[in-house]
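Working notes, beginning with the structure itself.
Every protein chain but one is kept in place in this view of the complex.
Each chain carries a letter (A, B and C) given by its place in the written order, and its residues are counted from 1.
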Amino acid sequence: MQPKMSISEVTVFLRQVFPQIDDSFEVLEIGPMRAKVKMLIDHQHIRPGGTVSGPSMFALADVAYYIATLAMIGPEALTVTTSCAIDFMRKPAHADMWAEARVLKLGKVLSVGDVTLYSEGQEAPVAHANLTYSIPPK
Amino acid sequence: MQPKMSISEVTVFLRQVFPQIDDSFEVLEIGPMRAKVKMLIDHQHIRPGGTVSGPSMFALADVAYYIATLAMIGPEALTVTTSCAIDFMRKPAHADMWAEARVLKLGKVLSVGDVTLYSEGQEAPVAHANLTYSIPPK
Amino acid sequence: MQPKMSISEVTVFLRQVFPQIDDSFEVLEIGPMRAKVKMLIDHQHIRPGGTVSGPSMFALADVAYYIATLAMIGPEALTVTTSCAIDFMRKPAHADMWAEARVLKLGKVLSVGDVTLYSEGQEAPVAHANLTYSIPPK
Partner (left out) sequence: MQPKMSISEVTVFLRQVFPQIDDSFEVLEIGPMRAKVKMLIDHQHIRPGGTVSGPSMFALADVAYYIATLAMIGPEALTVTTSCAIDFMRKPAHADMWAEARVLKLGKVLSVGDVTLYSEGQEAPVAHANLTYSIPPK
């Protein structure tokens, strides 16, 4: 199964439907059932101690999985997160982060997979999330 | 087991350690192994369709559980989320939200419990999360 | 919303569709969007140390949520678990267990809720699980 959308098509679509998020996220790669997405870290993502906040990491996992699913099914803005189980494993540095999203099951109604989060300059992953998205009927 | 911190003590502490979040959150109630926290919804929390974004709901669940734990153990800023499993069940309205957090297990090392999220004007809960926090050694 | 099935109707139905499990489980209560289910603990559920095994507790959570959902929607054997996030909080004793299941969202396609597990003789809950079941189209 090949993606239906390219990096630039996904980027333009995100800018239209989520105007508030597009500055922080950059789509680095799109492939069959996968995507790699960067989050530019600035003041709004940092919590005391100089580390990235949990909600910011959740947002990166959520957006990365949305992009991996969207690229496979085409532009469906109403695709929404139904569940997420995230483990925070290591403290990220005050540095940009990226996410590797894998779609493990793409059904008619649900997309199920996981996302692993990395912090620049650290080899080991900092967080790992399982996500399920609901796909609206056509 | 009674809480060690009052609403005003928790509020002052949050303002010190998380200066960027204090404007959105209001601690409504603190009790034994529980807390009720309000999130004032403004433009930054909304996603297209006029609903509250997933990361904003995650943030409310996370802060509410942090407050419920903190009130029981006293001011330990380094208490951090180790995992969260959240189910998004209904679309919240463009309205303020609140969270009911329950601590189900308060150990020396881990605090485990859940949070139910509500949107003002809707009786049924909009999201439900299980959270685990790691408590630093004294 | 009232349940469509009584305790005896659910019990007979379980015996038909899951002949291998009916001896361990006893439906204690069924109410609107909730059920209480007992698991009789015997040798097969015990792991070394005299405690109940994780898979046995998972089975209790799963069956209790299945019953709570089934009682509301009527006999739909093909209703299946799509996800479960379970936290094991305390070691159960070598004693019977029971589960309190709550349906938080009953949609056309998904049933979402949680289950809290107790061990006889212990007041505090021993485990807590979020479950999602998929409901087959009619």
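The criterion applied here is as follows: a contact is a pair of C-beta atoms (placed from the backbone, for glycine too) under 8 Å apart; a residue touches a chain by one contact, two chains touch by 3 or more.
Note that the structure is predicted; figures quoted are calculated from it, not measured.
**Student:** For chain B, enumerate the residues touching the unshown chain of the complex.
**Tutor:** On the chain B side, contact with the omitted chain comes from 82-83, 85, 109-110, 130, 132.
**Student:** On chain A, what residues meet the omitted chain?
**Tutor:** 85, 87, 89-90, 104-105, 112-114, 116, 124-125, 128, 130, 132
**Student:** State which residues belonging to chain C touch the missing partner chain.
**Tutor:** Output for chain C: 17-20, 44, 47-49, 54-56, 58-59, 62, 77-78, 80-88.
Please note the rule applied: only the chains that are shown with their structure count from here on.
**Student:** If you average the Cα atoms of chain A and of chain C to get two centres, how far apart are those centres in Å?
**Tutor:** Taking the mean C-alpha position of each chain, the two centres sit 33 Å apart.
**Student:** Per the centroid of Cα atoms for each chain, what is the distance between chain B and chain C, given in Å?
**Tutor:** For chain B versus chain C, the centre distance works out to 28 Å.
**Student:** Between chain A and chain B, what is the separation of their C-alpha centroids in Å?
**Tutor:** 23
**Student:** Residues of chain B that contact two or more other chains, please.
**Tutor:** Chain B, residues with two or more chain partners: 85, 87.
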